[in-house]
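Removed from the display is one protein chain of the complex; every other protein chain stays in position.
Chains here go by letter, A and B, matching the order in which they are written, and residues are numbered from 1 within each.
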Amino acid sequence: MASNLNRLSRFNLASLALGLAFLYLPIVILVIYSFNASRLVTVWGGWSLRWYTEFFNDRAMLDAAWMSCRVALASATLATLLGTLAAVGLSRGERFKGRMLFSGMLYAPLVMPEIITGLSLLLLFVALNAERGFWTVTFAHTTLTICFVAVVVQSRLGALDRSLEEAAMDLGCSPARAFAAVTLPLIVPAIAAGWMLALTLSLDDLVIASFTTGPGSETLPIRIYSEVRLGVKPEINAICTLVIGLIAMVIVVASFASKLSSTRGESAAPL
Amino acid sequence: MAEQLSQPDPQPVAESATPEPVTVAADPPLLRIDGVVKTFGAVRAVDRLSLDIGAGEFFALLGPSGCGKTTLLRMLAGFETPDQGRILLDGKDIAQMLPHQRPVNMMFQNYALFPHLSVRDNIAFGLKRARMPGSEIAARVAEMVALVRLEGLEKRKPDQLSGGQRQRVALARSLARRPRVLLLDEPLAALDKKLRESTQAELMELQRRLGMTFIVVTHDQDEAMTMADHIGVMDQGRLEQVATPRQLYEAPRSRWVAEFVGDVNLFEGEPRPDEAGRIAVATRDAGTIFAAEPPDTLTKTKVCVAVRPEKVKLSRRGPALDAGHAHAVNRLEGVVTEVSYLGGLTVYKVKLDSGAVLRSSMANTARLETEAYSVAQRVVAWFAPDDCVVLEQ
Partner (left out) sequence: MSARRIFARPARFAAIAPYLWMVLFFLVPFGFVLKISLSQTVIAQPPYSPVFDLSEGFAAIRAALAALSLDNFRLLVSDDLYVLSYLRSLVVAAVSTSILLVIGYPIAYGMARLPRRWQSVAMVLVIVPFWTSFLIRIYAWINILQHDGLLNRILLALHLVSAPVVWLSTDSAMYLGIVYSYLPFMVLPLYATLAKMEPALEEAASDLGASPRLVFWLVTFPLSLPGVAAGILLCFIPIVGEFVIPDLLAGSDSLMIGQTLWLEFFTNKDWPVASAAAVLLLVLLLVPLLFYERLQRRQLEGGR
């Protein structure tokens, strides 16, 4: 970059550092306080794992966490399947009837206020007379996260060199075989990243789950929310830290996957 | 020029009066393209194109970008289906077949190597689809690896190879199935200049050794001239001329071909018959130019005389002429306006007295300047009637 344009650099760096500090400081503070021995959340009483043991003895909280994990795994898997199919249809299907409607429906939940999605799904489940619980939340989360998977996979498919598929066909593959032998292996990292994104979104969701769940099947965010409304409790700090740790692990895996995905495919072009 | 090219139907067959006989297709031809049309929206990418290509031939499709040559190649591979016309391979129409059903393989311009597969698996890819037994696949892959000299690199992934190595993997992969015809889309475009020259030679050697039919698409005329037995020059979806490299250069069929292939001086004028099988063209810019061998289709009143720069000689006083051969050469006078020294040859621009500019290129056969001309010097430019080609406007 031209040296005279570097004059902005110090300002750039400062804003970047401040921005990142703003993003991370509250989380770091939360994590630190989760190890606080004192019952008073803001008084430092030395390091302790007390609140973690408290959490592991809290039956309701553990049930909610287990419910959240099951919902997240089921809905992420379903959403990945459907989202990948949708991405393939949109990026390889060319023009077809209802394409506008399809992509509109698919991508609207990306920005649609969750409260509307949640309400509309609940009304559907009521009309269908479905028993609310694990499956209704799972289907609701699937609907919410399909679009995220589709975005990730579709952008990968769009960046893929189309002549790879042509080359596979030229070498004797039917279109379906060409997809299985060449396209699919190249988009697997994107599919994995989409799955993990869906997983964390499902673990995170409060609003839609609140609408679509039934009595006796609370998810972790619903449980945390009702506790938080009553005030800060050190036990919540511990749970949040555990969730952050879990998600951090998922992110590390996901970033490895996306690194793999970005170095393949396009780099085959010689120029 | 565009008007001139959209004349009703220039049947693109090589049959003009030319120094060499044209033997484009053996009988019956391996590949016959018959009246093929391909339209994209309002654009006719390929327009009623017919062409025969014989077995064992190295054929080049040459043309500017957007002329339809790549579309034609992709129709041969099966990636596009013609709107009209037939593509006969060994007498069988393959125009509607899907790519994987055709005994034709293609080497892609960007190579399209599968990034997730090793060199070996890339080469074996097509063989596995053909359900070849494992031992045969291994043998064939080894043969191909040896053929393109990639020994020791079988386990590498494409992104661990150099540009030249990738090109050879792509070649091996498309050759592995022993296709009836190998299609090469700009096979050397991605290589740097030095590598391109050596690879040209390798491709030619390989084609001769395998006796396979190669059809190469290129926009680089040097590449086409060097490698191909026959060249089809395309413009706006049509074949302008199909000929050997030499014919294409020395006996272009149209003004467009003359201008597209190599450098050329053109003079427009009106023809009138002259004695001894010659033709005299009265031009505005260069007086009367004599040319040999009038084309049999000389019916138009407007023609164009083409002469290549290296056929134009310069001297201070002009050639010594016998009295009886006053008309043996075309003789023009002018002033040198530009001298471009290019190493092997020097290109002069001579402004004729009529104001027109004539280009002459002279080989620098001696190290020391013996016959050099400088700017503003008055010179005589001359060329033989045999070196002129009369083209219809």
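Here is the rule we go by: contacts are C-beta pairs under 8 Å (C-beta built on N, C-alpha and C of every residue); 3 or more make two chains touch, one makes a residue touch a chain.
Being a predicted model, the structure only gives us computed values, none of them experimental.
With the whole complex as reference, residues 1-2, 4-5, 7-9, 11-16, 19-20, 22-24, 26-27, 29-30, 33, 40-42, 82-83, 85-86, 88-94, 96, 98, 102-117, 119-121, 123-124, 126-127, 139-140, 142-143, 146, 150-151, 154-155, 158-159, 162, 165-166, 169, 175-176, 178-179, 197, 200, 203-204, 206-207, 210-211, 221, 224-225, 228-229, 232, 236-237, 240, 243-244, 247-248, 250-251, 255 of subunit A touch the missing chain.
As a convention for this text, only the chains that are shown with their structure count from here on.
Between subunit A and subunit B, the centres computed from C-alpha atoms are 56 Å apart.
Within the complex, the subunit A residues that touch subunit B are 161, 163-164, 166-175, 177-178, 181-182, 185-186, 263-265, 267-271.
Interface of subunit B with subunit A (complex): residues 77-79, 98-100, 104-106, 108-116, 125-126, 129-130, 158-159, 163, 166-167, 173-174, 177, 190.
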